[in-house]
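Structure below; questions to follow.
Here the complex is missing a single protein chain, while all its other protein chains stay put.
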Amino acid sequence: MWIHRAARHTATILITVLLGGLLGATLLRFAPGFGVDEQELDTRLSGATIQALRDSHAAERNVLVFYARYLSGLLRGDLGVSRSLQRPISELLSQRIPVTLRLVAFGLLAGWLLGLALALPGAISGKPAHDILPGFLSGALLSLPSALVAVLFVLIGGPGPLAIALVIAPKVYRYSRNLLAQTSAMPHVLAARAKGLSRLRILLWHVLPIAAPQIIALAGVSVSIAFGASIPIEVICDFPGIGQLAWQAALARDMPLLVNLTVLVTVVTLVANSASDLAVSPSSGRQ
Amino acid sequence: MKTLRQFVWGILILVFAASLMAGLLAPAPYGQQFRDSTNAGPSRRFPLGTDELGRDRLSRLLYGSRVSLLLAPAAALLSTFIAALIGGLAGYLGGWWERLIMRFIDLSLSLPWLFLLLTVRALLPLNVSPVASVSITFALLGLLGWAGPARVVRSGVRSLTSSGFVLQARACGCRGSRLLVMQVLPNLKPILQAQFWISVPVFILAEANLGLLGLGVSEPLPSWGNLLRGLENYGAVRSNPWTLAPVLLLVIVMGSLHLVFPGEDYYS
Partner (left out) sequence: MTRRCSVLALAAYLLSWRAFAQQGGELHFCLHSEPKTFNPQLVTEEGGETIRYLTGGVLIRVNRSTQELQPELAVSWKILAGGRKIEFALRQGVSFSDGTPFSAEDVAYTMRALMDTDLHSPTGDSFRSSAGPLDVKTSGPYHLTITFPAPVPGMERLFDQVAILSAHSQRKESLFLGPFCMAEYKAGSYVLLRRNPHYWKRDDAGRQLPYLDSIRLDIQKNRDLEMLRFRRGQLHLINNLDPELFDQLAAEAPSSVHDAGASLDSELLWFNQVPSSPLPAYKKAWFRSQGFRRAISGAINREDLCRVVYRGHASPAAGPVSPANQFWFRAGLKQHAFDPQGALGRLEQEGFRLDGGVLRDRDGHPVEFSVITNAGNKPRERMAVMIQQDLGKLGVRLNVVTLDFPSLIDRISRSYDYEACLLGFVNDDMDPNAQMNVWLSSASNHQWNPEQKSPETEWEAQIDRLMRAQASVSDPRKRKASFDKVQDIIWDEAPFLYLVYKNSLSAVSAMVQNARPTGLRPQTYWNAERLSLVSEVARSR
């Protein structure tokens, strides 16, 4: 039975990804600036050279033909060549994906540690006073978009990956704080307190096991948040990752590269969101 | 806690009032360049100093607050409304419909909407009035920013529809639209509120990034977004720390709003 579900899920993901790639290519094709090259402004170029430049975009003019060719290349493992960077796209991706992954992994780890560290003292002690400072900090950080956090980070000379941590931590804090507070108000926890168990023991044995699945579900979503935040941070802090590549590809109207990146982003988004959906659904009836 | 809330309300009202009365409070017109006093420090004439073109920072902050505080919430309202509609439908209908809508949302999150924005810019005339440019900018933001919140709304609706009190209501015979309006929607409020308040600062900065595409608030009209982009000149900020005033104001206003309207962040 679960094979059925998994197969259906995979088929849906596949269709959505293919559609995403095609739509991305179409958006690019009909945006202004398609088919122009900065090199055209070079005054040395002869008329023949400029014409050759313009003709080099001919392969991309028909979106459907281009996409079909791209897909057939994809099946053979050939991702195409980036027009703006003049290199095979598979090489570009293999060089840049690890950079982004490292950035995101570090940011996620630090963000979760920070968020939980802020939430647990209040959960253990139960005193509202322990929540004022973390609450204000998290409110302040939530109000700053990730790009701004990155800029401020560069200003104080801190490491870029920490900026992602500061984007994740307040969300983790607020969510886990709310969740732990809700779980602590459950009847069996109250009973344990009435029986005189220590707060720490209650937290570890009675609260956390119940809250764990939902915290894990948040982990899935925080992955996609971290990826989203990594793009402006890479651009601002100059990390040679996927985010910076995507921005450059967009500005250069690099169709082969952009289609690949759209497909990649769609796959990551779908997988992350599907995973978090699957993680939540078994427990959704267990309010 | 009560005095804290009153204090915070006071700050919010002060900021809003100041931005509305920008015409009276601003020492100079926001666009006037005092070319002999560029990058000046705070003084009696320019309480927050001047920017790199000699325009008074305090005036630009006041007028910029007006633009951002009025329009970012409007855009956030639009995007939250669309998110509520689409996410709510997905969560409520469930099954095949829900899967379809969720894939649609995922696609919306992955596609490079940058190009659609560029196409919009190409279709608009080059000479638009500042009012028109601001409104178009924020309308676009509102129309494009619904996908993330929609996911959250849908999770919220799903857990609500399988929650105890809704089951009880259905057992008592409450169905369909009555169920939706009387039981589900009111309980969605905290989620929608949380999404709304998260969207506002994102739109404030997103407006400035739209400036890179030719959309966004056009010069010389200030907005928090383009004031914040001025922070990218790191050296200037180090030597003139008062350029951080917009950040401070943003943090104060948003922090206060979070305190006054706390929402429940499910998956935010």
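The first chain written gets the first letter, and so on, giving A and B; residue counts start at 1 in each chain.
Just so we're on the same page, a contact is a pair of C-beta atoms (placed from the backbone, for glycine too) under 8 Å apart; a residue touches a chain by one contact, two chains touch by 3 or more.
Note that the structure is a prediction, hence the values are computed from the model and not measured.
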If you put the missing chain back into the full complex, which of the shown chains would it touch? A, B
Contacting the left-out chain in the complete assembly, out of B:Thr38, B:Ser162 or B:Gln193: B:Thr38
Specify the residue from the set A:Ile89, A:Ala192 or A:Ile236 that touches the hidden chain. A:Ile236
Where the unshown chain meets chain A, residue by residue: 32-34, 36-50, 52-53, 84-87, 91-92, 95-96, 154, 157, 236-238, 240, 244, 251-253
Where chain B meets the left-out chain, the residues are 31-33, 35, 38, 52-54, 118, 121-122, 126-128, 211-214, 218-220, 232-236, 239
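Just so it is clear, only the chains that are shown with their structure count from here on.
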Chain A contacts chain B in the complex at 12, 16, 19-20, 23-24, 27-28, 30-33, 128, 135-136, 139-140, 142-145, 147-148, 151-152, 154-155, 171, 174-175, 178, 217-218, 221, 236, 246, 250, 258, 262, 265-266, 269-270, 273, 276-277, 280, 284-285, 287
Under the definition above, what is the set of chain B residues touching chain A in their complex? 1, 99, 102-103, 106-107, 109-116, 118-119, 121-122, 151, 155, 158-159, 162-164, 198, 201-202, 204-206, 209, 228, 231-232, 234, 237-238, 247, 250-251, 253-255, 257-259, 264-268
